[in-house]
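Just dropping this structure here.
Every protein chain except one is present and positioned as in the full complex.
Chain nomenclature is as follows: A, B and C, assigned in order of appearance, with residue numbering initiated at 1 for each chain independently.
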Amino acid sequence: MLRLLSAGESHGQALLAILEGMPAGLRVDKRIIDQELKRRQSGYGRGPRMKIEKDKVDILSGVIKGKTIGSPIALKIDNRDFSIDRLPSILAPRPGHADLAGALKYDFKDIRFVLERASARETAVRVAAGALCKFFLKEFKIAVSSKVLMVGGKTSESEIRHKIDEAKRKQDTLGGSFEVIAKGVPVGLGSYAQYDKRLDAKLAAAVMAIPGIKAVEFGLGAESANKMGSEVHDEIFYSKGNGFYRKTNNAGGIEGGVSNGEAIVLRAYMKPISSLAQPLDSVNIITKKPTKAAIQRADICAVLAAGVIAEGVVAFVLSDAFLEKFGSDSLIQIRRSYEGYVKSL
Amino acid sequence: MLRLLSAGESHGQALLAILEGMPAGLRVDKRIIDQELKRRQSGYGRGPRMKIEKDKVDILSGVIKGKTIGSPIALKIDNRDFSIDRLPSILAPRPGHADLAGALKYDFKDIRFVLERASARETAVRVAAGALCKFFLKEFKIAVSSKVLMVGGKTSESEIRHKIDEAKRKQDTLGGSFEVIAKGVPVGLGSYAQYDKRLDAKLAAAVMAIPGIKAVEFGLGAESANKMGSEVHDEIFYSKGNGFYRKTNNAGGIEGGVSNGEAIVLRAYMKPISSLAQPLDSVNIITKKPTKAAIQRADICAVLAAGVIAEGVVAFVLSDAFLEKFGSDSLIQIRRSYEGYVKSL
Amino acid sequence: MLRLLSAGESHGQALLAILEGMPAGLRVDKRIIDQELKRRQSGYGRGPRMKIEKDKVDILSGVIKGKTIGSPIALKIDNRDFSIDRLPSILAPRPGHADLAGALKYDFKDIRFVLERASARETAVRVAAGALCKFFLKEFKIAVSSKVLMVGGKTSESEIRHKIDEAKRKQDTLGGSFEVIAKGVPVGLGSYAQYDKRLDAKLAAAVMAIPGIKAVEFGLGAESANKMGSEVHDEIFYSKGNGFYRKTNNAGGIEGGVSNGEAIVLRAYMKPISSLAQPLDSVNIITKKPTKAAIQRADICAVLAAGVIAEGVVAFVLSDAFLEKFGSDSLIQIRRSYEGYVKSL
Partner (left out) sequence: MLRLLSAGESHGQALLAILEGMPAGLRVDKRIIDQELKRRQSGYGRGPRMKIEKDKVDILSGVIKGKTIGSPIALKIDNRDFSIDRLPSILAPRPGHADLAGALKYDFKDIRFVLERASARETAVRVAAGALCKFFLKEFKIAVSSKVLMVGGKTSESEIRHKIDEAKRKQDTLGGSFEVIAKGVPVGLGSYAQYDKRLDAKLAAAVMAIPGIKAVEFGLGAESANKMGSEVHDEIFYSKGNGFYRKTNNAGGIEGGVSNGEAIVLRAYMKPISSLAQPLDSVNIITKKPTKAAIQRADICAVLAAGVIAEGVVAFVLSDAFLEKFGSDSLIQIRRSYEGYVKSL
């Protein structure tokens, strides 16, 4: 139901997205989108680019007088550092990045043409689009949040800061892990009826598509592979007030590819940033001679940002599944459909 | 480029799939597909159903005289245990399964209508379709294999057998983990250009869509979140004979959403089977009274099978990305396009 | 929301389709599907194949005890004339058919591999799938019918019969035109919000995809290009009983890509059958020498059948748009959503 295409290069004029399928009648608050953009730019260990860019969204279409009209919503975030035509060629691919594979794939003699698009800067518009999806979900009391769990093996905030300082000193980089939680998701989103309609499959794709993510898990996740069934599956209970409910949530809110009414909980693991100040061994793509990888201005660590981006893409997938189940077009109609369903449960 | 829809219930007449977009001129060997189906049915700890079913594929269309003709390929696997209309209603949802969520989603008063489709039996046709994709990949010397890494926390074969025996005795179930490796994948499949074209995102979705999978990771995976960038990223080298290559493969063959020419390596973690002989607490969906979950004939452990299924879905995703890059229609034309590319690298 | 893939060759074992996305709880009557299949086989001027085949559908999945369960529905129609592996090669492409273009596209040295799939026999499963969609639409009092308007320039039944007799005598073939009418379609299906969501665009594609169709028009159609706006546009009226209504329907029930509550009316024009008993000039695809086109057993005229097929594909498109607007999953939920909307109008 929902479609999203993004566009834009890291040092191009702007980042853009078109979000299609958002129903009519939804109140949109630009300030909250800008707050989300700011959240994406924050976190200890971010690079100098974050000081240059002060991301603000322009909503170019699809919203009149603060409300959606069911038409595609175009989002634009200008790049302050718009310099793409003046930037030098790059010939030494960075290990860990799309640099080499991209240059070979597209027949480029300049890695610049890869990294401008492969840059994580693109995720700013995914956050903006995700913020719109959050507005939609909020109408149905669904809230998506995230938190950093670990950075470079450390879990407490002070240890994390020290670790980041250490990495900076060593001109090295760090990754980490974060959790995304979606509360208030009704039972019945996604489906087991076809492999590609499973909600966990869609969420996994969306989160794995965030730059740097190397692992995704739901609920108890990888750990569930070590246990017996009786220790893992969430027993089912019922009470008048709550309807069906669970006392545990090892499933992370999804059973058989379908949301089960509990909070959806997923965790993702991010590798360290691929742009190192002390560059790794590489090869000049033209001369084929050994060289050090190109040095690009970059973060030391961006796990907090990745969590914010993940919130956005999770909100997108949930909104899409919600619209598929309850119908599209207008908030009034969708609410009627949703309330009828909830009442029937 | 490739499209795949599956159909069929666990105790219905048959399982079916239509695979669309496979190029013309590909040799198809039914016996090898049947071998793959047999692999899916094997492994220590499988249940009684595996003794009943002797899966064999019928290729109903798209292949003439042993070769594909570019038309949709219909695959059918008959169920020996075809009994769907005689089977009793089920009212006690099994924790871990789609049972409860499915019944509420679709307004069912009988969980039978859920579990017949949500059953992992459906994966047989995904394996058959995957076998066709393997034929295609083999033409380009791409091979997809899998191996079990761990079951219930145990890694050696003898320990695994003991663990499964123990689970059986306790009327409990087990999960585990497995690895899928795709060798020979050319550099340049997938793309960073749009979030949903990333090869790792597509692979993650495909593998997460296998029943029971709760975590997916590439290369060093979750572990990479604990390390520094200089320890993780695979440095780039070049030699006349090999072209660009790496000495490590922590990336698991994918950087920036694009295959980088190294083997693609992913691992998946499966939760224990959700059907327990010693059932968990549940609630009757009609009376809302507490009860024990329904008992369904099931495996103790199916990690080996899950690996075989994962090979199939990985082969599907890789074939699709390959066709997107090199064109479709005919093996002759695709080979020409592929060889020109490889030569240019 | 709805997905449909078909498979099968003209002289293969069977024709198949998988229809995905049909909601749960819909009553399915196999006899009515078979009646639709029979309607597709009838009409004056049909060829000998129609005497061999007595199409009956097998519903292999997705329906239990006569009702859909929200799972993919697999449909199979066996070919009595299953002989594909014994049939001779064909080297002389028939003008008007996919024969030549198909052989070049797929690198075939035998046109048999084209015509087996390009055959209009495939449309039998589209009719079966369409019959299921008609069951769905009927729940909301939407009915899709068709009628032949003209055959070979003749409009009365007796003239049409004479024309077909004449064509048969001359070993020639005929086309014609037909109209499809969908009554009871609610206002608001389809959308102007994105070019590919327009209902008329989707219907045009579906009908143009029927073999032999060369033109499609809505309402007054091509004729509207000759008139002034004041003569064409359907003025708007309102009454307590009817709500908004029109006294004319030149738009054919669609304005701006959206159904407007009036009957949807489209007409299609079919070229004459491409297989002539007195064959046209052609070229041997191997020797490149002039030859007469291959002679294949065929109809003289199949306009009535094309109308029946068009009903099916129109029902599919309308069902899909209906589900998109009102939500999917269960007939109970969809009805609730639909009735709330109708009441609000």
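Here is the rule we use: contacts are C-beta pairs under 8 Å (C-beta built on N, C-alpha and C of every residue); 3 or more make two chains touch, one makes a residue touch a chain.
The structure presented is a predicted model; accordingly, all values stated were derived computationally and were not measured.
**Student:** Report, in label order, the displayed chains that the undisplayed chain touches.
**Tutor:** Those shown chains that the absent chain touches are A, B, C.
**Student:** Based on the whole complex, identify which of A:84, A:149, A:263 or A:277 touches the chain you can't see.
**Tutor:** In the complete complex, the chain left out is touched by residue A:84.
**Student:** Could you list which residues of subunit C touch the chain missing from the display?
**Tutor:** 4-6, 93-102, 104-105, 107, 114, 117-118, 126, 150, 152-153, 167, 170, 172-177, 187-188, 191-196, 198, 200-202, 204-206, 208-209, 211, 214-222, 224-238, 244, 246, 250-252, 255-261, 269-274, 276, 278, 280-283, 288, 290, 293, 313, 325, 344-345
**Student:** On subunit A, what residues meet the omitted chain?
**Tutor:** 3, 5-9, 12-18, 20, 23-25, 58, 60-62, 64-65, 69-74, 76, 84-85, 105-108, 112-113, 116-117, 329-333
**Student:** Which subunit B residues touch the hidden chain?
**Tutor:** 1, 3, 20, 70-72, 188, 191, 193-194, 324-329, 332-333, 336-337, 340-341, 344
The working rule: only the chains that are shown with their structure count from here on.
**Student:** Taking every chain's C-alpha mean, which one sits closest to the mean of all protein C-alpha atoms?
**Tutor:** Chain nearest the overall C-alpha centroid, as shown: B.
**Student:** Taking all residue numbers used at the subunit B/subunit C interface, answer same if over half belong to both copies and different if under half do.
**Tutor:** same
**Student:** Can you give the whole-Å distance between the Cα centres of subunit A and subunit B?
**Tutor:** Taking the mean C-alpha position of each chain, the two centres sit 25 Å apart.
**Student:** Roughly how many whole angstrom separate the Cα centroids of subunit A and subunit C?
**Tutor:** Roughly 42 Å separates the two chain centres.
**Student:** Taking each chain's centre as its mean C-alpha position, how far apart are subunit B and subunit C in Å?
**Tutor:** Computed value for the inter-centroid distance: 35 Å.
**Student:** So which bits of subunit C are touching at least two other chains?
**Tutor:** Correct list: 3, 20, 70-72, 329, 332-333.
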